[in-house]
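Left out: one protein chain. Kept in place: all the others.
Chain lettering (A, B, C and D) follows the sequence in which the chains are written, and residue indices restart at 1 in each chain.
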Amino acid sequence: MGQRIDVNHENIYYGDFLAVEDVNINIEANKVTAFIGPSGCGKSTVLRTLDRMHELIPGAHVEGEVLLEGKNLYDKDVDPVSVRRDVGMVFQRPNPFPTMSIRENVLAGVRLNNKHISKSDADDLVEWALRGANLWNEVKDRLDNPGIGLSGGQQQRLCIARAVAVHPQVVLMDEPCSALDPISTLAVEDLINELKDDYTIVIVTHNMQQAARIADYTAFFNLKAVGQPGHLEYFADTTTMFNNPQNEEAERYISGRFG
Amino acid sequence: MGQRIDVNHENIYYGDFLAVEDVNINIEANKVTAFIGPSGCGKSTVLRTLDRMHELIPGAHVEGEVLLEGKNLYDKDVDPVSVRRDVGMVFQRPNPFPTMSIRENVLAGVRLNNKHISKSDADDLVEWALRGANLWNEVKDRLDNPGIGLSGGQQQRLCIARAVAVHPQVVLMDEPCSALDPISTLAVEDLINELKDDYTIVIVTHNMQQAARIADYTAFFNLKAVGQPGHLEYFADTTTMFNNPQNEEAERYISGRFG
Amino acid sequence: MDGAPVIDFDKFRPTRSSEQYRKGKDYFMSGLIALAFVIACIPLVSVLWTTIVNGFKRLNLNFLTYNMTGVVGGNPTPSGGYGGVLHAIIGTLEITGGAMLISIPIGIMCAVYLVEYAHGGKLAMTVSLLVDVMSGIPSIVAGLFAFSMFTIVFGPGTINGFEGSVALSLLMLPTVVKSCEEMLKIVPNDLREASLALGVTKQRTITKIVLRTALPGIVSGCILAIARVIGETAPLLMTAGYIASTNVNLFAGQMTTLPVYVYQEYSKLSANCPANATAACVPTIPMERAWAAALVLIVVVLVLNLIGRLVAKIFAVKTER
Amino acid sequence: MSSQDKTALAPSGGKTADKVFRGVAYACGILILVVLAAVFLFLFFRAWPLIGGDQKANSDVISSFTGGKVSNFWGYVLPLLFGTVLISILALIIAFFVSIGIALFISHYAPKKVATGLSYVIDLLAAIPSVIYGLWGGLILVPAIYPFWNWVANHLGWFPLFAGPAANPQRTVATVAVVLAVMVLPIITSMSRDIFLQTPTLQQEAAYGLGATKWEMIKLAVIPFGRSGIVSASMLALGRALGETMAVLMILSPSVTGYSIKILQASQSNAIASNIAAQYPEANDLGVSVLIGTGLILFLITFIVNFVARKITEKAGV
Partner (left out) sequence: ATVAACGDNTASTGDNSSSSDTTKSAPISGDFQGAGATSQQAAVEAWIAGFQGTNPNAKIAYNPTGSGAGVTTFLTGATAWAGSDKALSDDDIAKSKAVCASGQAFDVPVYISPIAIVFNLKGVSDAGKHINLDATTAAKIFDGKITTWNDPAIQDQNKDLKLPSTPITVVHRSDKSGTTQNFVSYFKDQAPDAWSYDLSENWPNEVGQGAKGTSGVISTVKQADGTIGYADFSQVGDLGTAAIKVGDSYNAISAEAGSKVIEDSKLDDTAKGENRVVVKINHATEAKGAYPIVLVSYDIVCPAYKDTKQAEFAKAWLTYVTSDEGQKAAQDAAGSAPLPSSLTSQISKSIEAIKTK
């Protein structure tokens, strides 16, 4: 089962620069939540605070709470490593490990905990994950080739396979389809639909059709002006968001009249 | 005025690997031509042969002809440098010059070619190019900040500004909007529409709506199977392509029933 | 999904012990890494400390502004000092400068050839391999090489500063090539493509984008290369020789460098003070001069480093041309 | 927009500059071959009397170097070669792990400000001349390290490498290896640090995103990325250790001849470079030929070592 995330009064800083201000959002378990909004409004930034990836940037820090199933991720006694295991992430740009084969890339996360994993278990897992990412047929004959030998779209699907292979509770995706063609995109969307039975999904997307297709809830982020902090403007279930938004900015943005 | 490109019986190799086979296409001057097709079918590869960028990859070579206004780009006496000056390019991933400020990035094409340009001309050019890329308002106060300090979307728009600032005759764009939000995308699409009065535009895109919106002609590339060379499956004016394609594969692809 | 195997994910869940183990290992490795640092610091601090403590005794203005002419035994000179290193500082700067002028342009262009032009062809593989081999040339062999070259071309017994520069440049060259090569390789290909796509010639792409982007790395690589040779002793003993007075002509006459000075003073070990000598006669003066010169050498290196860094900074500032 | 009156594919400017630049780059590449050939030919030419000269005179000279123990060239040079390699390998082993540790410390553990300072210190240390290491090693380290090596000899003496009794003063291979390790440490450190810092953030984040600890992230992303850099840094370091003259000369109590791995005892081994420096000043013409012959062997051995290391790098495929 997936887990819910509650963000309370979150401010996010890069050094002294307040990038995102006072975010409050409740992300339901086993649902797909989409983040939309104009470029630079802080979608990626907020997403990365949900598994403490944010902390990897020197000087970046967070005020407020992020509760994963009621437990604050930012409590002193919480280990960011286990947070990131439970909350998987797929990035905007494909990033397979360049020295590893396709197979090893998929297994990379699992190997961290299970040094000795039987060959057949590994084979099954690799096949499962690659099928899920709609990549199996393209690569099944060259699983031992390096992962970076693939085209951009294939690489991204490999990264998705890698992320789901560790079977996280929440999966965060930062524009996972921006480098994919429509067919791969559809396959990933199918995968997301399938995954939400078991996991909570948060996805950043620029493609509003995509948000409309797959998300149960949609969060619209905005920023007042360049240089100002971004903020969560409007949060609603997807049907409301796209059909009958109760927020003027959101409506303008969705209808493409924005800016 | 833009110039037309005619590609005749073009085969493209990476070393021994035939990546794209027998492409024949006539790209009209002062029109926008879009390349669509599934991932790995060779869209980027073909695009890069149109300004000989392809040659930068060791072992890559081309058979056949690419005629720019009747002159074969691959003739012995043609200097690839002047080809690339006439045929500009925008890449999939933003790549501003990290040592340069925003302003210098825009001026790079002019400056690096050792052209002398007065300060006021330079200012005009920078503003014109940045406005065209819908970036002016965001960066006008920090033109002297480094270009890589911008967000991904901003960086890509900066790269577009840089490419158009040299006034090429043809502009090639490889998924220029895949890292942009809808507002920036719209601005770029407007820009493309504006540019086509003076230039010929070729654009690779995964976004079929985008192709439908901006392209006059659309080329659909396909590949029979993974490992097989890609090929040009169907080429038509955009209205035909999206409303009444005379090619079954293309129809399946466009309607999303593909694969 | 059709055909996908069913996976029992519980099998892969981390167990408490595996988590414990991983955490432990993480701590352990962090500890080791910090320890590595501490271990390395012991000799490093000791070297610096010894040099500074011993060097400070005799390091004064007099030491820096006089050479070794007219210095006899442990007796003070008329100027009140005990001889100095002015000639050795001048020699070091000139000889190293000569080596820089030879090897940095060649080294950078060779790296440019390897990274930008050769694309891993046969010749490039050979050149690259030989650069690695060259980096293994023992400094003493470089000295013998320069010595023989000059004695063959300019007659037997030729000894001058430039001969030392040639020996040092042989040692610098591979370091310069290797570090420039690494730095050029790191420059993302995207940038070359972006520039070439603007219709910029390859030469301008390389000089204005690639080298420019790699510049801080190249500067620091060259500094390391200089640092590598500025302290060479063995090859200079045979090529540049040793002289007590100041020689500013790189191309004629022997030249003392700081490391050679240090070594010569160390070899003297102590100076004689005759029975009738005054209290001003210091028998341990050669060793004291050796340490003081060693300290000067370190300071010279430090200053060069600073200059290098400043240059890197100045170049990093955007210029409106 | 300004209208352009360019014709298609107008010849571009800067073509001559392009060609000249390219020519200069090629020339500089080829110059490496020329220089190396010159060095080799010279050494060979100077060592020629060993092969083509009066063999009686040769063996007399070699006897005079070795107190009559050895009179043929190979008997003279092979033990030297053995000692050279032994010292360098020991130094590299000591330095390698410590250096990688420091490089990681600087690139991934220390706070940014501290890291800049530390990098600077390391760069500076690379610049400490070997003659100063020689002074320090001979005068400070030798007495200071005796208790440690004595302890090693007493407790680990069963291991042939550490066979006692430990010489006092410790002017031994072990001490020299420590000094050489300190000398080459900054080379490996600063090069691997530079490479580690270049590890793409994307890959580091990929590892973290899978729930990797810091160390696991380093193993997954940083080390694989830096592998070729580490190998080439180690090669440079080995090259420096093999050719180090002054520090060995000023610290080691050398043997005249013979093979030994007793690194804690004095007068067991000698290195080629320091042997040249020790013998060169008092050598006559033929003696210089013999010494240059040993230099040629050293040169060839560095060639082989670097060649092998290079092949390893290629195999690693990075």
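Criterion: a residue touches a chain if its C-beta (ideal position, glycine included) is under 8 Å from a C-beta of that chain, and two chains touch if they have at least 3 such contacts.
The shown structure was predicted, so the numbers you read here are calculated from the model rather than taken from an experiment.
K.L.:
Missing chain touches which shown chains?
P.N.:
When the full complex is considered, the omitted chain touches C, D.
K.L.:
With respect to the chain omitted from the figure, which of C:66, C:145, C:261 or C:291 is a touching residue?
P.N.:
Going through C:66, C:145, C:261 or C:291 one by one, C:66 is the residue touching the chain not shown.
K.L.:
Where the complex has a chain not shown, which of D:52, D:67 or D:111 is the residue touching it?
P.N.:
D:67
K.L.:
Can you say which of C:29, C:44, C:59 or C:86 touches the chain missing from this structure?
P.N.:
The missing chain is touched by C:86.
K.L.:
In the full complex, which bits of subunit D touch the chain not displayed? Write them out.
P.N.:
Its contact residues with the unshown chain are 63-68, 138-139, 142-143, 146, 167-169, 171, 249-250, 252-256, 258, 266-267, 278-285, 287-288.
K.L.:
In terms of residues, what is the contact footprint of the unshown chain on subunit C?
P.N.:
65-73, 75, 77-79, 81, 83-84, 86-87, 151, 155-159, 237, 241-246, 248, 253-254, 264, 266-272, 274, 277, 283
Basically, only the chains that are shown with their structure count from here on.
K.L.:
Averaging over Cα atoms per chain, report the distance between subunit C and subunit D in Å.
P.N.:
For subunit C versus subunit D, the centre distance works out to 14 Å.
K.L.:
Going through subunit C residue by residue, note those that touch at least 2 other chains and give them in order.
P.N.:
Residues 22-23, 26, 199, 201-202, 204 of subunit C each touch two or more of the other chains.
K.L.:
Could you tell me which residues belong to subunit A and also touch two or more other chains?
P.N.:
81-82, 85, 93, 112, 166 - these are the residues of subunit A that touch more than one other chain.
K.L.:
Give every residue of subunit C touching subunit A within the complex, in rising order.
P.N.:
1, 3-7, 9, 11-15, 18-19, 22-23, 26
K.L.:
Contact residues on subunit A for subunit C in the complex?
P.N.:
On the subunit A side, the touching residues are 79, 81-82, 85, 110, 112-114, 117, 121, 124-125, 127-128, 131-132, 166-167, 194.
K.L.:
Over in the complex, which subunit C residues touch subunit D? Could you list them?
P.N.:
Touching subunit D from subunit C are residues 22-23, 25-26, 29-30, 32-37, 39-40, 43-44, 46-47, 50-51, 105-107, 109-110, 112-114, 116-118, 123-124, 126-127, 129-142, 144-145, 148-149, 170, 173, 175, 177-179, 182, 186, 199, 201-204, 206-207, 217, 220, 223-224, 226-228, 230-234, 237-238, 258-259, 262-263, 266, 290-291, 294, 297-298, 301-302, 305.
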